[in-house]
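All protein chains but one are shown at their positions in the complex.
The first chain written gets the first letter, and so on, giving A and B; residue counts start at 1 in each chain.
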Amino acid sequence: MAGTVEQKLNALGITLDEPNPPSANYVGFVRTGNLLFVSGQVCRTSDGKLIAKGKLGSGVTLEQGMAAARGCAINLLAQVRMALGDLDKVTRVVRLGGFVNSMPDFLEGPKVLNGASDLMVAAFGDKGRHARTTVGVAALPGDAAVEVEGVFEVA
Amino acid sequence: MAGTVEQKLNALGITLDEPNPPSANYVGFVRTGNLLFVSGQVCRTSDGKLIAKGKLGSGVTLEQGMAAARGCAINLLAQVRMALGDLDKVTRVVRLGGFVNSMPDFLEGPKVLNGASDLMVAAFGDKGRHARTTVGVAALPGDAAVEVEGVFEVA
Partner (left out) sequence: MAGTVEQKLNALGITLDEPNPPSANYVGFVRTGNLLFVSGQVCRTSDGKLIAKGKLGSGVTLEQGMAAARGCAINLLAQVRMALGDLDKVTRVVRLGGFVNSMPDFLEGPKVLNGASDLMVAAFGDKGRHARTTVGVAALPGDAAVEVEGVFEVA
């Protein structure tokens, strides 16, 4: 049976699919002590489609970017569930690192990343409030609009 | 009364104001065990003005960039003080991640970041020597010239 956190996600219409394994010599997550480091997740749905493709400030709107960041957060949680079996074992979302595929004059990265931050708080409540760094980058894998990595404290 | 580290900063003419709370669902810092993860800080003074705005290699000089990185470091320390009450509880500056708002041909990011690194050593002495990663990014929030995040080991 799904734990409390996953039930909240389900109530929001979000189901966590098993993540596709990385296609190279790295893994989706590594646990060390009580910290879980999760690999950067681009904004793909579980069937492999990009939620938003291209650059903010040129073709991708702020709304599309926020939806993409939310998708990255869902992918992070799918990795965490795979690591722990149950999202209820997360004691704190420690840090999100957000990378926005940006034209040089796009300045609203933090608004884009709110799509990921809001999902963490929707899922975990106050335990979902995290440290965050947002930057605009020149290019992302497969022209994804957003990529987010995470560090979680786990029981 | 201010601790030893803060007294050193005061002697340098630096006062740490209470940081403005983030405007979204994230926080300025998260402590997990003996590690304190601090959110990316852009180069704003406590009254909200950018110390340097725009890109290195186009309009922002190396000197302005170094002053901006120093400002990011001051903002990191303001977060640390808020987290711990006293900077003397820092046992080591573990890592700084520096992001320089860069034209594609700007290659002097490490010199810019020295503005942040030098402040850490001025404040903490050898305990201020940290691992560091510096990259040049396409865009930063609000067109800030520099953003720096940090990990601190705390007692």
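In this text, contacts are C-beta pairs under 8 Å (C-beta built on N, C-alpha and C of every residue); 3 or more make two chains touch, one makes a residue touch a chain.
All values reported here derive from a predicted model rather than from experimental measurement.
*Asks:* Among B:V5, B:A52 or B:A138, which residue is in touch with the absent chain?
*Replies:* B:A138
*Asks:* If the missing chain were put back, which residues of subunit A would it touch?
*Replies:* Considering the whole complex, subunit A reaches the absent chain at 22-30, 32-33, 37-40, 55, 97, 99, 104, 137-143, 147, 149.
*Asks:* Mind pulling the subunit B residues that touch the left-out chain?
*Replies:* 33-35, 57, 92-96, 100, 102-110, 113-114, 117-118, 120-121, 128-138, 151, 153
Definition applied: only the chains that are shown with their structure count from here on.
*Asks:* Quick one: superpose subunit A on subunit B by CA and send over the rotation angle as a multiple of 5°.
*Replies:* Fitting subunit A to subunit B on C-alpha atoms yields 120 degrees.
*Asks:* Which integer distance in Å separates the CA centroid of subunit A from that of subunit B?
*Replies:* Result: the chain centres lie 25 Å from each other.
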